[in-house]
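This view holds just a subset of the chains, kept in their places.
Naming follows writing order (A and B), and every chain is counted from residue 1.
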Amino acid sequence: MFKKTTGRYVALAAGLLGMLPSLALADELSAGDTAWMLTATALVLFMTIPGLSLFYAGMVRSKNVLSVMMQCFAITALMSVLWVIYGYNLAFGDGGSMNAFWGGFGKLFLSGMTVDSMSGTIPESVFMTFQMTFAIITPALIVGGFAERMKFSAMLLFMGIWLTIVYAPICHWVWGGGWLGDYGVLDFAGGTVVHINAGVAGLVAALMLGKRKGFGKAAMPPHNLTLSVIGASMLWVGWFGFNAGSELAADGTAGMALAVTQIAAAAAALAWMFAEWVVHGKPSVLGIISGAVAGLVAITPASGSVGPMGALAIGAAAGLGCYWAATSLKRALGYDDSLDVFGVHAAGGIIGALLTGVFSAVSLGGSGLAHDTISEQVIAQGIGVASTIAYTVVASYLILKVIDAVVGLRVDEDSETEGLDVSQHDERGYILT
Amino acid sequence: MKLVTAIIKPFKLDDVRQALHEVGVAGVTVSEVKGFGRQKGHTELYRGAEYTVDFLPKLKLETAVRVEMVEQVVEAIQKAAVTGKMGDGKIFIASLEEAIRIRTGETGREAL
């Protein structure tokens, strides 16, 4: 029904086989591919800490700067441990008759993964850790939705459960041999699995927690945009690992993924900047970096299958689309998504996911669709988007409801006024004199 | 002329500004200060070392006003800044002998 357009699925399949030592059909190890994947793993971790944590930290008020960094750091640690214990298995294990939906609990604690286990041409240990970094950044992105008001304990609980119930299954659906991948949804590096998923969950959290105290009346400008620029820059650089690493090899597809990532980020940064310039009269640094991130998000699902011109188009569309979503749409709907995880990640992810169905076509410079025509492919992409949104909305809502009942989601008013740094962590961000 | 100085909680600035505006005060100068008083500070914790931060961030507002406005101004500040919890701050009134507007050289009430 659809053509496999990259080595990815094959490699994944081999990865799964690698988990079953008795079936050892492993490819031979490629030092070159392994070298790249070791690096790519480092790059994707770099995206979350320090990248994303800085991007976010700069945007909050100074009394909450540490809380955001703490959240990203704690998520990194917690997700790593959960991934090792059961997450990897849930996502990439063999779910048997239920394999369309999850990977099961067959092999917990990475049992069976040795120094010699292979996943395609790279050690399985590397594949496992690379995927772990995706399972880290996705929940960390959600932080942007509820920043400056959520209890640390509730946040930690939420993320642990969310990984288990939301991330791992969706990851399995698309990359682990589940139904979305089978159906020919193209999502090379995680537009749906990572960005739409996190962006929507962030919006759900923003709505359930309610607006920050004073939102709409008091000004809540970013307290240190220098940090945000550093963070966005690190995200950009690290994204090469995210997208070109998703090829799981150092080859022509990885190279093209690198190129299109760069192109889309640049195009989107310019698009947002010029849009703002036209609309408001001045270009802003928060604008251009938001644009770059929007472009990176949008090219993510497409990065294994579009060409340079497709990347230019996707980038420009994402820059404009996310500019609209994070400014006009947000204002119109009135929700308080503190750091625009919906406006940038969900909106950018949706734009990218749909346009992947367009620009992957050979006729448009891409390397091929999984379905026969562009319209069929776009429909498939839409199904991927819609089912992810539906699932993550419902599941995120339920998890938050339960946690609210058990420990409460939001800090009390005085703590919010004082700032989360002192109230949650007994620390202050800046003691400059 | 009198100089009215108010120490307030930082998040009350907007309300107090608004209240001053309403009674016709055109100019205010604000400083970030640290306050020690009855209100207790918080504890900080760094690598097991706990210690108490006994000062609290406050804002100091200074506004020079005509004598006849003092009462109104004080009342406006007090109403806008009060929360009823410890640490709401103080208002001080002192006498001012002269005021000069640098731009024009005007003095006295004209300068305010």
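Everything below uses one rule, namely that a contact is a pair of C-beta atoms (placed from the backbone, for glycine too) under 8 Å apart; a residue touches a chain by one contact, two chains touch by 3 or more.
In this text, all values refer to a predicted model and were calculated from it rather than measured experimentally.
Chemist: Express the subunit copy numbers of the entire complex in terms of the labels on the chains shown.
Modeler: A x3, B x3
Note that only the chains that are shown with their structure count from here on.
Chemist: Taking each chain's centre as the mean of its CA atoms, how far is subunit A from subunit B in angstrom?
Modeler: The separation of the two C-alpha centroids amounts to 46 Å.
Chemist: Within the complex, which stretch of subunit B touches subunit A?
Modeler: Residues 11, 14, 42-46, 50, 53.
Chemist: For the complex, which residues does subunit A have touching subunit B?
Modeler: Spelled out, the residues of subunit A in touch with subunit B are 214, 217-218, 417-418, 422, 425-428.
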